[in-house]
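With one protein chain withheld, the remaining protein chains of the complex are depicted in position.
After this line comes chain A, so read on.
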Amino acid sequence: MNAILVAIAGIAVFALGYRYYSKFVAERIFRLDPNYVTPAHKYNDGVDFVPTNKFVLWGHHFSSVAGAAPILGPAIAVYWGWGPAFLWVILGTVLAAGVHDFGTLALSVRNKGQSIGTIAEKFIGKRGKILFLFIILTLLLMVNAVFAWVIANLFISYPASVIPVFIQIPLAILIGYSAYKRNMKMLIPSLIALAIMYGAAILAAEVPVLQIDLVQYMGGEDGAGIFGLGAVSSAFFIWIMILLIYVYFASTLPVWKLLQPRDFINSHQLSVGLLILYAGLLFTNPEITAPITNPDADVSWLPLLFITIACGAISGFHGLVSSGTSSKQLDKETDARFVGYFGAVGEGILALISIIAVVTLFNSTADFNAAYGSFADASAGGLNNFVEGAALLAGGLGIAPHIATTIVAIIVVSFAATSLDTSVRLMRYIVSEIGVEYNINALTNKHVATTITVGASAALVLLPEGPQGFGSGGYLIWPLFGTSNQLLAGISLLLISIWLKKRGINYAVTLIPMIFLMFMTLYAMFTQVFLEWSWFGNDSNTLLFVLGSIIFVFAVWIIVTAIQALSGKFDDELKKHDEQ
């Protein structure tokens, strides 16, 4: 099968979804009003609430939601063949993610630009807020563990990417400083920074001395490492420690010093990446060698496919961005359709190219089957396959393969590092918020909160024995990451449904994806937690069992709450809020 045709088919469905389905949802379901005074106008303060042009807002919204997750999920999920992954990305984006991202934006705009957490408290009471807080907490913990491992893995597999990634840090600080203190424009300096990074990448790819290969330093794969670990495990340990120390500092510094200018440079990388991959696809015109389905899978696609691809099909994290920042900057209510729905489409396009990069990488179906022999192989090798596949596409533009792999690895590491930075920072805020809520003063201290955050993440990534040996605990919990992300999306869809019900509008458009998500999540959780990780399971693991059980209880709790909410139990509470 020709990959360009698949890409065109996918994009055509996205286009139809945007053109017709989102229009239907905007006009008939959410009933957006162009004359509604949005929070951006009502509370315009020049900081958080600023009316913004819809195209600019879309760009910002998209770059906030796009990260390493829509690349990683599909790269693993093609294990079940490219067909299921493709269909879930396409249909998930059009029918679930678009409505979810768009809906959270519209809901927040109609609720003073408040975030989903605050709206949950308003709609379902304190229980809703606590539920929400804990799910976000577990979600962030998993992001930390997964991405710390992902970055360490890429550093070990592509040692040439280390120096360019680390060069970015001083460059970002320099740009942040000159922009903030000297009011300089950021565009040109950030482009120069990007050029320096890619220059360093080319140099490092050519000159082996510049490749920081820890495994090699310890005498190759069979060499002795530290603390009695093997060389590879030691390399993971060292990289993960360095990363965690780095995020400690990155998340306690003011945002403008490091995080913001780094994001600025990384946004260029997002554009460069997408452009190179889609242009490369046109020039290389590759054939898909992966099978359309995999009948010999050792793990069933149902329900795990829907958990493995979260971002790229539907992700609760998007609701946080929609209701956290984008809703405060929406100029007109009708812009929500473009910003929210088309933002999800952008993410779908990223996931689509991730699928294509992986399924066109191999020379034959046999090679693909060898690389994707088991789900564990797929989980561990998925991202590296994406890097190789993407480099192959970039090769169509005349970029040498070893340079292309280094640059793609840098792009993925940068995305993952941004997610890691942001999530450690957010988690520290939540730990502090819990401290305020329960009067534990120590938790409100920045450094205490960060130490707890980083410590818990380190424990999660280092303690469980993953399929790839020491340090791969992050990969084991990837399905858990998907689950909590989907749960979050489930809550948001529930809140939108309650909102629609309150207005007397048919809410099937949000209820059906919610039921679907909840069913798949519970199903996946049940098989994973009770049949795999419990004491009588095949793969007993106390830590994951406890963590999984907590999320499972949350899921059941949400479903009970959902039934209560939709049967009108919280109507009095809502009325009380409305009167206030």
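In this text, a residue touches a chain if its C-beta (ideal position, glycine included) is under 8 Å from a C-beta of that chain, and two chains touch if they have at least 3 such contacts; residues count from 1.
Everything below uses one rule, namely that contacts and distances are computed from a predicted model.
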Among "DNA helicase", "Monosaccharide ABC transporter ATP-binding protein (CUT2 family)", "Chemotaxis protein CheY" or "Phosphate transport system permease protein", UniProt-listed name of the chain not shown
"DNA helicase"
Given the contact definition stated above, which residue among A:170, A:199 or A:254 touches the chain not shown here?
A:254
With respect to the chain omitted from the figure, which of A:134, A:239 or A:264 is a touching residue?
A:264
Tell me which of A:52, A:93, A:510 or A:541 is the one touching the absent chain.
A:52
Of the residues listed, A:22, A:38 or A:63, which one is in contact with the missing chain?
A:63
Listed in rising order, the chain A residues that touch the chain left out are 45-48, 50, 52-53, 55-57, 59-60, 63-64, 179-180, 185-187, 190, 254-256, 260-261, 263-264, 267-268, 271, 325, 329
